[in-house]
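With one protein chain removed, the remaining protein chains of the complex are shown where they sit.
In this document, chain identifiers A and B correspond to the written order of the chains, with residue numbering beginning at 1 in each.
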Amino acid sequence: MAVGESQVGSGSEPAEKEVEARTGWRNTLKKIKRDTTARWGLYVIGFVLAVTAFTLVDSNLSRFTFGAISDFALAEALPVLEHPERLPAPGEAETNQPPMFHADGSLSNPLGTDPNGRDYFTRIVYGAQVSVSVGIAATFLGLVGGTAVGAIAGYYGGWIDDMLMRAIETVYAIPPLILIIVFTVFVSGGSPDVRFAIIGVGIAFIPVFARIIRSEVLSVREMDYIEAARAAGVKDRNIILRHIIPNSFAPVLVYATLQIGVTILIVAGLSFLGFGAQPPTPDWGEMLNTSHGYMHSNVWLSIWPGLAIMITIMGFNLFGDGLQDALDPRIND
Amino acid sequence: MTVSSPLGSEMSGEDIAYGDSLVEVDGLKKYFNQDSGLLSGVSFDPNQFPPIDVGQQRVKAVDDVSFEIRRGETLGLVGESGCGKSTLGRTILRLLEPTDGTINFKGDDLATLSGEELRQKRSEIQMIFQDPQSSLDPRMRVGQIIEEPMRAHDMLDDEGREERAKELLEKVGLDPHHYNRHPHAFSGGQRQRVNLARALSVNPDFIVCDEPVSALDVSIQAQVLNTMEKLQEEFGLTYLFIAHDLSVIRHISDRVAVMYLGNIVELADKEELFENPQHPYTEALLESIPVPDPRKGEARGVLEGEVPSPINPPSGCRFRTRCPRLIAPDEYEWTDEKWDQTRAFMRAVKRRTFEPMTDEELRVEFFGGTLPQGEPGEIVEEAIDLIATDHASDELEQTQDEWDEARELLLDSFARQSICATEEPAYEIEPEYGTDAHFAACHLHR
Partner (left out) sequence: MSSEPLLRVENLKTQFFTDAGTVRAVDGISFEVHEGEIVGLVGESGAGKSVASMSLLRLVESPGEIVGGEITYRGETLFGLEEGPDGELRERDDMLSNEEMRTRIRGNEIAVIFQDPMETLNPVFTVGGQLREFIELNRDLSGKEARKEAIEMLREVGIPDPEERYEEYPHQFSGGMRQRVLIAMALACEPNLIIADEPTTALDVTVEGQIIDLVDELQEKYDTSFVWVTHDMGVVAEICDRVNVMYLGEIIEQAPVDELFHDTKHPYTEALLNSMPRPDRTVGELEPIEGVMPEAISPPSGCRFHPRCPDAREVCQRVHPENKEVARADGYPHNAACVKHDVFDVGYDESVPLDKEPQMTASTPSAGDDGE
């Protein structure tokens, strides 16, 4: 080929390696693996997710895992079972056992039991299911909604942008708690449910995600390859899906990871206030709520769910920080 | 659309003979609104009633431009930054909505085509961008990038597209094995080749090239330019080649259009334009380019001042505010020398390039001691009166006002009376080189 004459291989292997290490998700993963902080975050998240997965796969799995637990305690601990008759009378907290390292503790209930005599360890493990999945679901809702709104507003600009962003600002002005109360009251007819917490928190997050992605889209939109795609006759929908979103997604992804921790906290707070998961479903927030009445008799009841929340959030935050560094093109090797 | 593989050089525009007009732009305008948003354009002006103004200031980036591009030729479009050449290129492709005018491409008016029709038309007109860095999506592979236009126009099946993409890679001088690479693994010159391959993938007739080599080093520039020429010949392409570099334009173009402040000021055959420029702006441009030959020398900044704002461009000829050959107003009698002096004095006052001096000093400095005869002389005297230090009061404020007054007086009496300010120029000149029409927007040819 005649054009080929202008090309001479000139042994620039190092350049290639250097260049290779600059973009792409694969490279991001590589960087995360090298980052100790992010790696620990990843371990924690992996652990929490694994625990959640266990409880989803088989609600009786703990039978095999914790053979030492008495059948009774296990049955008591399972979320689906309700034992109102075993609720202790106020002031009488005899049925709750302290953790195993306590003088009165026993190996069969490693973290003790709650005032109903349900194994606390099992409840913490099952609590992850609600807390983590609600946290992720609500964040995901916000992420998807926000990305759609932000990408459309940013790409089209003009009056579409104006309308969407004004609407978003209106939502932004409403506190999530009010949104959830409104849902609870008008949609479910007054009975609180964890689903409304998810939707409420999710909607409340849309504006933040939308703003982040919009600002990113505004700069990506100016790139020549967007214009090139338009000049080539690519449909708007495909430009948004193939070019705009993949190239403006990194910052929201980081934000979402950090946000999952916050969401777990918010949902726990809502449960604590009685708007989230309802007893007897175990949820860390709900458990904090129930246990705060026993602060004096058994402080461990508050410590365990608090610790669980803290560790999970820490995991997401560490990972989020690492992801941010890994996605930052300025931080390179 | 039917495209037989492999790379057919068969044209979908074969109904137009080489040398006949492929693209005809007529009266094209592109105005930009200054700002956008719900309340944009609403401004507060306390000096009028009601004190709210909803009129928008509009940037006249491209203002009433007409020309044609012939099939198989390269039309060079040259101008300095901000002259509107890129905007013009994008408006022709309808990447920007034209404010007014028509763009006739093979019988269709691109300016009025609606969404889907226009989208389908895009397979016949393509674009190559300046920045090899940002014109390729960093997250895509080179193969995907080249196939994207084909996919958008439902050309071929997956395998056919891959085959064609690989052939194109080879055509533009890249290794087909690079099909699966990301753009960042390529150098600037190679990325520009990928750009070329992408544009060629849908077998277009017409390609707008927006500064395709200005981001490249000299030696790489030559490689890419040669490839572009070769491809043009092989595929029968028509280029609109936008650049600020006159050397590149001279090398690649058949005809050249020179743009200044949203207007085309001169358009002629390449040889004619470079050897026999007829617009003072073109002359100034040509004189300013540093020639890579120390014996040629003296390429110098012959232009004074700066490009005026495209929001309120000068009336008549847009170049008149900087033109070294502004025509003397007809109503006075001038000798050439006196008009030159007056013009220099007028511009110096306008731009305040000299320090205040006395009446006598001014006369000597600008007029060699003798003012022009008759009425113009009286006007000049009045202006000197206003700004001379021995006439003006000492207070700074007042001096400022007097300067403004002197400036307005001179501009009103001379610059704005000139035919350059009152009429828009458009003349056709007998060419010295070749036979093509030579268009020059300058009243010197009246």
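The working rule: a contact is a pair of C-beta atoms (placed from the backbone, for glycine too) under 8 Å apart; a residue touches a chain by one contact, two chains touch by 3 or more.
Owing to the predicted nature of the structure, the values given are computational and were not obtained by experimental measurement.
Peer 1: With the full complex in mind, choose from B:32, B:186 or B:241 the residue touching the hidden chain.
Peer 2: B:186
Peer 1: Kindly state which of the options B:138, B:160 or B:176 is in contact with the chain not pictured.
Peer 2: Of these options, the touching residue for the absent chain is B:176.
Peer 1: For the full complex, which residue in B:125, B:248, B:328 or B:410 touches the chain that was left out?
Peer 2: B:248
Peer 1: Which residues does chain B use to touch the chain missing from this display?
Peer 2: Residues in contact with the chain left out: 80-81, 170, 173-177, 181, 185-191, 216-223, 225-226, 244-248, 250-252, 270-271, 274, 284-297, 299-303, 305-306, 351-353, 355.
Here is the rule we go by: only the chains that are shown with their structure count from here on.
Peer 1: Using mean CA coordinates as chain centres, what's the chain A-chain B distance in Å?
Peer 2: From the centre of chain A to the centre of chain B is 53 Å.
Peer 1: Touching chain A in the complex: which residues of chain B?
Peer 2: These residues of chain B touch chain A: 36-38, 90, 93, 95, 119-123, 125-127, 129-131, 134-140, 148-149, 152-153, 170-174, 182, 184-185, 195, 198, 202, 223, 226-227, 230.
Peer 1: Would you pull the chain A residues touching chain B in the complex into a rising list?
Peer 2: 1-4, 6-7, 16, 19-20, 22-24, 157-159, 162, 223-225, 227-235, 238, 242-243, 246-247
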